[in-house]
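One protein chain omitted, others in place.
Entry: chain A
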Amino acid sequence: QVSAALREGGVSPTELCQRCLSLIKSTKFLNAYITVAEETALKQAEESEKRYRSGQPLGVLDGIPVAVKDNFNTAGIETTCASNMLKGYISPYNATVVQKLLDQGAVLLGKTNLDEFAMGSGSTDGVFGPVRNPWSYSRQYKEKSVSKSHSEDEESNWVITGGSSGGSAAAVSSFTCFAALGSDTGGSTRNPAAHCGVVGLKPTYGLISRHGLIPLVNSMDVPGILTRCVDDAAVVLGLLAGHDPKDSTTIQDDFKPFELPNLPDVSKLSIGIPKEYQAPGLSSEILGLWSKAADLFKNAGAKVIEVSLPHTCYSIVCYHVLCTAEVASNMARFDGLEYGHRSDMNKSTESMYAATRREGFNDVVRGRILSGNYFLLKQNYENYFIKAQKVRRLIANDFLKVFRSGIDILLTPTTLSDPVPYTEFIKEDNRTRSAQDDILTQAVNLAGLPAINVPTALSERGLPVGLQFIGRSFQEKQLLTVAKWFEKQVKFPIIQLEEVKSHVQDVFQHRKSASFS
């Protein structure tokens, strides 16, 4: 819709950009952005305006403000991965997906906050501090929360965004941008999407280029798309997907961008409900929503069948072994010699390496590197790494079997509960939290399948809860069609934030909901 507004001249790209920038400033307390590229963004907006005036916009995304997670390389703009190791590092090139957005005329507002090197499920462990969930300040939450004392409220009750792409999710949720890029290795796009009430799409592995995305786990990472509605996600997907000669893991087949039907029909579909996803710790609220959702589909004529993914219980450990092993390998390049932080220690190369890496990485990263190297030792390789690969194959096969038996889409919860207050979250360490929170999302990464979080309803505490749809490899069209249908059914409410209200009114004048397609 905002794209239409741009085309019709109802609002200009520079105006739009300026408003978003000022909204970013007024929502600074969310800590969603690490770097705001004000100058370049305004320049891009101006360029876009010229194009609109001459009637030649580059496409739907021309002039649309977007944000990018700070683990994507952006030429000329600091890329830190929320780590001391890369503080002050200015990338010399754009990640392929960033380049694609810019080529379409998108206006890059800035880089969003994350857990350090994308390791975590809360967006709380980056060096720039935790990201605050915009819903913490929403009327919906405030109305429902039991206030002990007025001052305590805002400061101690704010809830987390989830992670690791928390900054991107918060940015989209608070209306400071219309779409954001995240990354998803174990659920890092879907988890914060659920907690922030936005759409989070994890595409099939190999569909979107990883070139320029600072790798966590090469065999599981994918760029993730965060938007306010499913149609927007489809648009962005259409612009980003496709083979990249710079990424040998992207598939060669041509990708055809698609549009979603306005009135999707789900009556001919088979929806699978995997019983193992009724995980320990799953809140009864979410269980209830999941069940209601299943009923929605049943009532629309779809077949809803309980299925089994028997190896789900092993996915956490399998993920841990493979993830830490690849992390140990991928982090080996940060030695302080060529780029990034370099310690002052200069007694010997080795001591410089050690000091640099100790200073540059936080506990979480160091912990994973140590574990990963342990698993890769010759004496352990067979028992850990190879075994984990075999288990991974079993988990992937579980999905294949289910899909082959006629199921089209799987429906599961995305998170175990609604977003928790920060003070509660930090009571457990990162590893424990990740192990708990990733359980519903990371089997999907092990199998490389596409999945999407669709915001479903508000919890009793007034906070967002989402549900997850998992599709067949490369069947994003079907996946998004189902997601769109579901989105229309549940009519998830808009966040009611003071700062946002006036912003939305200014931008949209007479429109009610805000999306850009």
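Note that a residue touches a chain if its C-beta (ideal position, glycine included) is under 8 Å from a C-beta of that chain, and two chains touch if they have at least 3 such contacts; residues count from 1.
Keep in mind that, in the parts below, contacts and distances are computed from a predicted model.
Per the UniProt record, the chain missing from the shown structure is "GATB amidotransferase", taken from the list "Beta-hexosaminidase", "Pectinesterase inhibitor domain-containing protein", "GATB amidotransferase" or "Cell cycle checkpoint control protein RAD9A".
The hidden chain makes contact, of the residues A:378, A:427 or A:491, with A:378. For the options A:70, A:116, A:184 or A:326, the residue in contact with the chain missing from this view is A:326.
Considering the whole complex, the residue from A:26, A:40, A:84 or A:219 that touches the absent chain is A:219.
One of A:141, A:353, A:474 or A:492 touches the chain omitted from the figure, and that residue is A:353. Mapped onto chain A, contacts with the missing chain fall at residues 217-219, 245-249, 252, 325-326, 328-329, 331-335, 337-338, 349-350, 353, 373, 376-378, 381, 385.
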